[in-house]
Structures are given as structure tokens and as C-alpha cells.
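Just one protein chain is left out here, and the rest sit where they should.
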Amino acid sequence: MIVILKPQAPEQKVQQLIRDFEAQDLKIHFSQGESSTILGLVGDVAHVDMEQVLANEVVADVRRISEPYKAANRRFHPQDTVVEVCGRKIGAGYFAVIAGPCSVESQPQMETVAASVKASGAAFLRGGAFKPRTSPYSFQGLEAEGLHLLSAAKKATGLPIVTEIMSEDQLDDFTDVDIIQVGARNMQNFRLLKALGHCDKPVLLKRGLANTIEELLMSAEYILAGGNERVILCERGIRTFETCIRNNLDISAVPVLKRQTHLPVIIDPSHAAGNTWMIEPLSRAAIAAGADGLMIEVHNNPKEALCDGAQSLDMQQFADLMQDLKRRVAFEGRELQG
Amino acid sequence: MIVILKPQAPEQKVQQLIRDFEAQDLKIHFSQGESSTILGLVGDVAHVDMEQVLANEVVADVRRISEPYKAANRRFHPQDTVVEVCGRKIGAGYFAVIAGPCSVESQPQMETVAASVKASGAAFLRGGAFKPRTSPYSFQGLEAEGLHLLSAAKKATGLPIVTEIMSEDQLDDFTDVDIIQVGARNMQNFRLLKALGHCDKPVLLKRGLANTIEELLMSAEYILAGGNERVILCERGIRTFETCIRNNLDISAVPVLKRQTHLPVIIDPSHAAGNTWMIEPLSRAAIAAGADGLMIEVHNNPKEALCDGAQSLDMQQFADLMQDLKRRVAFEGRELQG
Amino acid sequence: MIVILKPQAPEQKVQQLIRDFEAQDLKIHFSQGESSTILGLVGDVAHVDMEQVLANEVVADVRRISEPYKAANRRFHPQDTVVEVCGRKIGAGYFAVIAGPCSVESQPQMETVAASVKASGAAFLRGGAFKPRTSPYSFQGLEAEGLHLLSAAKKATGLPIVTEIMSEDQLDDFTDVDIIQVGARNMQNFRLLKALGHCDKPVLLKRGLANTIEELLMSAEYILAGGNERVILCERGIRTFETCIRNNLDISAVPVLKRQTHLPVIIDPSHAAGNTWMIEPLSRAAIAAGADGLMIEVHNNPKEALCDGAQSLDMQQFADLMQDLKRRVAFEGRELQG
Partner (left out) sequence: MIVILKPQAPEQKVQQLIRDFEAQDLKIHFSQGESSTILGLVGDVAHVDMEQVLANEVVADVRRISEPYKAANRRFHPQDTVVEVCGRKIGAGYFAVIAGPCSVESQPQMETVAASVKASGAAFLRGGAFKPRTSPYSFQGLEAEGLHLLSAAKKATGLPIVTEIMSEDQLDDFTDVDIIQVGARNMQNFRLLKALGHCDKPVLLKRGLANTIEELLMSAEYILAGGNERVILCERGIRTFETCIRNNLDISAVPVLKRQTHLPVIIDPSHAAGNTWMIEPLSRAAIAAGADGLMIEVHNNPKEALCDGAQSLDMQQFADLMQDLKRRVAFEGRELQG
């Protein structure tokens, strides 16, 4: 950590600041320049509060040199993490596709879609029971009944299930869920993240609409710090100035995350696109960029979907897409799960 | 609502779509253009799911003409809402300042700050008991003990208290809190919003870092739709490409919100700035632009603050600021509460 | 075009507005709703000034239904445009790589790099003679001498050359240039675009840092409207809130542009990344997403480069990258030029 002092900072106060740092077991490198003086802090700076240092009257600026996350940091954990769920692997060359409807709507819907996406090559079934909707007047999900229908579809097809949690008090109802999803709007719901750190299920953590990659990794750190090491990161498009598409898929997040962390990284092209016709090119790009999986919305009848119909593939479209993606996963030398 | 059809859409499918709309009690205006055909939907379109319409194969695009929020909409509620709490009013010419430390740290701290900000002219005392921190290694707040210290400071000074809630399961512990704050990261925590819709306390709803004004109003709508009419909106800076400041205070949010909704609007210059020296000019701008109040971080010893020290005024700085702001509130013909 | 009228707009003024539209040869569809009245304008609305309509006192809002660009619009020009330069083709399945240093620095540099990138499979040589630099104190390019060195390298290797123009008064000096590049900062330098519309050379038009896809196509429209039909679009990363990388490559721009326009689309991974290690994954993603080419910075000695050294591949890195990219272009069924 680098602390830049104000010009003409009183010597006495600078010495006090240095003593304060030394009291935290940090070594100080003092660098006196012409227009500014710099302190280099050496030691375990992860617990130094940058805001507090900035509040000191002699400090002009503070910059972090090392990343503020540890458990998620590839520097301290060079091997890729492989998350294994019900015999399916994600990460380190294992590639998995999660597919299913935006929201669980009925038993026939779930049975039909689950059987179809399994046949097409999906490794996991997704479906929302609790839906975070911008409008209080939109369909909010079947809730407990939705979880029940997911379990039934899992029993019928053998596909492990992925569904979104909204609050830590729902955890008891998620015992039959195989991967718990944290949605983009809850990426910094820290009480939820802490609770997930103490549960024994893999967590699929989606990046918030306007959250930095560092913030995503800090949210992963909440879960890892609690003892739960099975975290899958998911990029799903970010919010920018562009208005002609719903979100901008941040494809560079794949190589950046792969460099910064050992955790698996998947892409959700459906939410990034907000339409069906962009899912194929974005999925291709995701595989080529090095993603460990995809999460794709599939519905038996998109135009009657209670949620996200505009971005849901129908079952045939998904089957066709999977044909193409299988070739691509093989081309990259990865192993498709399912 | 306007539905733009694809060129060469099959007549039969268009007729089916029209019948579907009519079955929802909507009247259809049909406008046949050269390069596109447009359907104008007339009636109560608030419950029409745009995504579902978009998913229809003959539909090229859908545009909303009217706002998707009703209870928050000034069109249906022209008079300004005045939120009254413990005899203090906010809105419609009543201006209130909320002040206090980022986080509750100790009894002497709260007593000292509360007495000081009251003497300087604050109408409410703020302080965080539960702190949403980006890092799991940062101070997370005193929690229950923090709420207790807030209550003690309220008893000692008579200042009503404002503090942040993190999850709906904390509501039972907030009985002595006068205004419940929803932080920027929880603006779309819909379960929390629903729970607050059914409580009898005013809610201070902060705009998310990258949420649109429409999304802010939709989140307010969640609370209003539950029956709680006492919602105060708070702009606290948005996330943009600019890196030399922490957030960009969206000053235009004040006139836009004043036009779109009847709810009071306050500004948090402390979080927007991320430093102390910008609080004064941003506060001045907020008053001039028409805000109904300010929320400002004040600490008895900013450089020892456990949270947000860099943006906390000390007590003397706040006293000086209030001297200037009083003149300005009077200049605008508003009535300072306190 | 849809015109939404204000509620309670005086009948007389609405009738006047309708007559004004009819005087522009537009047919009006009138749609009277409960809370708003809508006019649908039918006819050639490309010349209707939305701002002027918005300024009318009875108008609440105006929305365009059709795109404001014509010559660039795939709707009116369904076949892919193939830009052919010195026997190399770009577009419609023909894939080309443009490579070379950020700035032209010396004769040995250009000779070395040109020979090397040609051997590796590049179809075009790039190099900047006039450099747009943020700082007036940075190296600004060799200018006329730079153009001369480019010509020499072209003569030596046979590689056609691509270089950036800064102002329309430089056009006379660009006679030996094969593709004229318009940089991101000049994307809306409309005088330059008009001048390029009247020249007989292909133009490589880069998207501005924070320009929408529609604005990019409107800038292309300036060139096309002048009679120059050889425009190549280039996505090179956009500016967002993310700070850990220099720009966010907008991979979705590829499918969106492919759908909206017939013009070829290439990707510049070097400027998007701002570093060397991301060039490979971004190039892979670009090919998979459907791009028609790549523009990559290559330098004989990146750490001595006068410009953009941090993002320049050395010649061996580029040779290795091309080996991989050739397999990928073939996998996609495209034909590599060079």
C-alpha cells in the first residue's frame, strides 16, 4: 500500500502517522520526492482501512498495490478450482451447460423442458422459484411450489438443479437444490453471502449490473471466508451507455477473472442479450474466450412465458445450439459434462 | 403501449395477437405504415408484460408510453407528499438535515456527536449499526449493540434516529428506529422492500449505484403498494466512467424526481463525494436544485473513524456548514426542521 | 415515428401540428387513448427533425420506429458488402488481419515489422504517422516522414498499408495509403467524414469510446452518403465503470452490427485490452462472434516503443498467435486473406 503525503505536511504529524502504522506491525519505506512524499507500507495490509488512512489530515492519497481478496486470489491458490456437483464438474477444462426456463411455471412445463434440455446435452436444470422483478406488479414466482416442481423434475430426469435464493431465511427450503444462485441484484447482499459461506452447497454468484470485477471477487471472498470453497462466478452483462441492447456482455471478464482467481467462470448469454438471436454468437465467444460453462434460458413456449420470454430459446433452438456448441467445446479441448 | 410489428408479419398471427390483447380488456389502434405496422394499446397496460409481448414472433419492438409506476406517480397524486416523523417534516417546503457518523462505534461517540449535530441544527441523527462493507475483513458494525446506543442517544438528545436495515428478519429489532434506511446495494432487494411495505415506519430509500430513476421509483412502488406511504428518496451519487471522484452526484435527479413523483427527495453529498471538501459545494447545489433535505456524515474524530472517515466532517466543520446552509434554505423560502 | 401528445393538449394546436406533418407529405394515424394520445407518422420520416417536434408545446415525447440511417442499413441492402483492397477482401466470409506498430518510428523498425507480420500471415500493415495523444508532451508521430516510411515498407513487402488521418487537409498526403483509418476520437469529426465521403479510398472507421452503435452507423452514413461505399467498421472497446482494464471490448457489437448493417466489422483487441496478455482470448472471441477481421499492434521491441508498448505483441508472439487464429478462421469456414 502506498500513502502519498500532502506537500508541506507537518513533520510531527507525519511521524505520528508512521508510528501508527508501525503499531500495526507494518514496515514503512519513506520516499521523499520533490513535489510529494510517499510512504510504502510493507506487511499484511489487507486489514488496513484505506478510508481511515485517507481521513488523516497529512494524507493526500492512498493506493492499494495488492488485491484486497485472499481466498479468491490465484496468487495464493494457483491451481484452478473444480466445482463438482452430483458427478458433474465445472472448471479446469470441464465445461457445463445449465439450461431451463426463467421461472418455474407448472409441472408439465418443467417436465417437458427438463427432459428436452437433458436430451440436448445440458448438465444442469435451472428454473426460478423466487423471481426478483423490477415491478411489484410482475409475476414473482411460484415460491415454495416452484421449489417442489424443480425437485420433481430432478427426480424425473436426474438433472441436478440450480435456482436463485433471495434471502438467507430461505436456506432451509433449499436442501434439495444442488447449486444455489445469487442473482445480480443480490451480489452485495452481504448477509446472504455470509450465510452462504456457512452452508455446504455450491454457490453460483452472478456479477451485479454495475459491479467491478474486484467487487465480484470481494463478494466471492465473503463466501470463501466463511468456509464454503465451492463458488462459481457468472458474468451476465454489464450496464453501460449503450441502449440498443439490454446489457453489454463483458467478454474480457473471462480472461481477467481467469488470471485473478482460481474459481470457475461461466457466462449467461441470455440475460446479457435480452433477446434470442444474440445467444448463439455470445455463447460462441464465451467458449472461445475460455469460459467454463454457460447458463441459457430455454422455455417450451417462449411467447407464453411468464418471465423473460423475449430472451428464451425454444427447445428446438436449444437443441440446435447445443449441436454447434459441442463441436466448439471439443475444438477447445474441453470436456463437456452432462 | 406501442407494439411495432415485423414487416411481412403473417396476417393470421397478427390477428391472433390482437385478439390476445382484446382478451385483456385493451383497445387496439391499428396504424399501417409503409415500412412498419404499429399497434397502440389503450387501457390499463400496467399489467401487460412487455417481455412476453416481445417474445411474440410477429413483434419487432415494444415501447411503453406511460410510466410503469402508479402509486409513486405524480400524475395520479399531484400534491407533494410530506413525511412527518416525530414532529419533523420532510417535503413540500420543509427541509431537514440528517447527520451523524457512518457507523455507531461507542456510547461516548454517539453522545458527543448527537449533542453536537443537534446544536448545529440537524433534525435527525444517523448512524449505522449494520454496515454493508465490500470486504468481509472490514468492520461490520456493532449490530444489536449499535441499535441500543442509537436509542440511548435519541433518549439523551430527543433526535429521532435513522439507521440502515440489511434484511427483513431484522425488522423486529427496529422498533425504536424512526426512519428505516435501505442502502444503495439493497435498492432492489425486493423481499426487504415488500416487508417494509407492510411496516408502519417511514423508509429512506437510497438509489443504487447504477440504477435508473425509473428503477428507483419502481422500488418505491414496492413499498407504497404494500400500504406504506411514507417513502423518502435519496440520491447519493451514481457510478460512471469518471475515476477522479468516487461517485457522480446526479443533480438532475432532483428536478426529474420532483416532476415524476410526489415523494420527498434528499441528497447524500457525503457518499457522492467520498471526501470532505466537496460536501459544501454539493450541499449548496442540492438546496438550489430543490432537494428536501440532506444526509451528511459527521464524526467526532474522523481520522479514527471505523468507517468512511475520509468523507466525514468533524463536528466543527458541520457546525460551520450548517451556518451557511441555513442562509440558503431561507433564501429558497423553505423551512428548516430541527 | 410515434408522437405522444400531452394530456389535455388544446384541440386547435393538435390540428395545427397534424397539418404541419401533412405538409411534409406524411400520413397521420391518430390513436386516442385514455391517458395519452398518439400520432403515428407514416412516410419518409428520415428528414423529420425529432428535436423540433419535441419542442412543440403539445408534444410529450417522440420515438423513432425505424433506424435513422439508410445507406448503411441492411434492410435496404441485404447483401454483405465486401471491401476489396489490393486484391485482399474483407467481409462476407473473407477474413483479414491488419498488423503493425502503434507508431511508425524508423525505417529499420518498419522494414523488420512489415516483413515479419507478412510472414506470419497479416494481410495489411498498420502504423501511425500522426498520433492522437492525450498529452501534448507525448510523442506525436513522425508525420510526413512516417507516411514515407510506410510507403517504403509497402514497396518492400507488398503489404497494403492502413494509417490514421487526423484532419481533412491531410488527404492529399494520403495518396499512397490503401485504407484510411478514422480514430475513435474522430468518429464524430463530421468535416473529416464528409471529406472521406468524397475520396476513393476505403475507410476504416473506429467506434468512439462512448459512442452508441447507432452513432457509429450514422458516422458511416456520412461517408456512404458522400458516395464512398467502402467503409469498414471497427469495435475497439468502450468506456465503462470498470477500472481494472482499459476498455471493455463490446463483443455484442459484432452480432448487432451484422444484423443492422451490411458493412464489414473488425475488432481491435489491442486497444480494448491495453495489455498483451488479453489479445489472444479477445481475438478468439472476436472470430467466434463473427468478426471479419482483426487489427493487432505488433512491435519489434515493445519495451522501447514510443507509443502503446504495453499492448504491443512482439513479432514472435504475433507469429504464435496467428498459428492459432488460422485454425480458428478455418474452423468457422472463413477464408483468411494475406
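Brief remarks follow.
Here the chain labels run A, B and C in written order, and each chain numbers its own residues starting at 1.
In the analysis below, a residue touches a chain if its C-beta (ideal position, glycine included) is under 8 Å from a C-beta of that chain, and two chains touch if they have at least 3 such contacts.
Since this is a predicted model, take the numbers as computed values, not measurements.
For the options C:E215, C:E229 or C:E332, the residue in contact with the chain missing from this view is C:E215. The chain omitted from view is touched by exactly one of A:I2, A:V82 or A:L336, namely A:I2. Looking at A:N211, A:T240, A:T261 or A:S312, the residue that reaches the missing chain in the full complex is A:T240.
When you scan A:A153, A:L196, A:A210 or A:I251 for touch with the missing chain, the hit is A:A210. Although one chain is not displayed, chain B still touches it through residues 210, 212-214, 238, 240-245, 248-252, 254-256, 259, 272-273, 277-278, 281-282, 284-290, 328, 331.
Contact residues of chain C toward the unshown chain are 46-47, 49, 51-52, 54-57, 68, 130, 132-140, 166-169, 185-186, 188-194, 209-210, 215, 218, 221-222, 225-226, 239, 275, 302-312. Although one chain is not shown, part of chain A still touches it, namely residues 2, 4, 29, 31-36, 38, 40, 42-43, 61, 63, 65-66, 75, 210, 239-241, 243.
In this text, only the chains that are shown with their structure count from here on.
Per-chain Cα centroids separate chain B from chain C by 39 Å.
The distance from the centre of chain A to the centre of chain C, with each centre set as the mean of the Cα atoms, comes to 32 Å. The distance from the centre of chain A to the centre of chain B, with each centre set as the mean of the Cα atoms, comes to 26 Å. Each of the following residues of chain B touches two or more other chains: 210, 239.
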